[in-house]
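A single protein chain has been omitted; all remaining protein chains appear in their positions.
Moving on to chain A:
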Amino acid sequence: MSGKNTDMRTPLARVRGLGSAREGTGHFWRQRLTAIANIPLILFFVGFLIALNGADHEHVRAALANPFVALVMALVLISGLTHMRIGMQVIIEDYVHGEGMKLALIALNTFFTIAVGVASIFALLKLAFGG
């Protein structure tokens, strides 16, 4: 930044480093963060399903109602769904070029993620607190 300054951004914009999309590297960083979190979380989920394979309803309910399992399952859902929402947005932005269609699909992507998340977490809460 010494000498002739050809940067058109204000000093504040430069410090924030967010660029014209106002997102900066936040999107990239969240994708990495959830990717790292997903590794142990998904391994837990897979292990949990292996242990429950062939179990009856009573057994499955009791297992999911366990506070530790319920908490980790909520994390599996939140981290996994956040990760997949970002990933699907990148796919949409890569392949859909019509502005209207792109915006509609990005909105739909968020709605889908939230619908799956709310339904799953409601089921978890019902199992944990509903008795």
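One rule holds in what follows: contacts are C-beta pairs under 8 Å (C-beta built on N, C-alpha and C of every residue); 3 or more make two chains touch, one makes a residue touch a chain; residues count from 1.
The rule we apply is simple: contacts and distances are computed from a predicted model.
Student: Would you mind picking the UniProt name of the chain not drawn here, from "Nitrite/sulfite reductase", "Succinate dehydrogenase cytochrome b556 subunit", "Pyruvate flavodoxin/ferredoxin oxidoreductase domain protein" or "Peptide ABC transporter ATP-binding protein"?
Tutor: For the chain not displayed, UniProt's protein name is "Succinate dehydrogenase cytochrome b556 subunit".
Student: Of A:A13, A:V60 or A:A104, which sits in contact with the chain we cannot see?
Tutor: Of the candidates A:A13, A:V60 or A:A104, A:V60 is in touch with the missing chain.
Student: Residue-wise, where is chain A in contact with the chain that is not depicted?
Tutor: Interface with the chain not displayed, on the chain A side: 32, 35-36, 38-39, 42, 46, 49-54, 57, 60-61, 64, 73, 77, 80-81, 84, 87-88, 91, 116, 119-120, 122-124, 126-127, 130.
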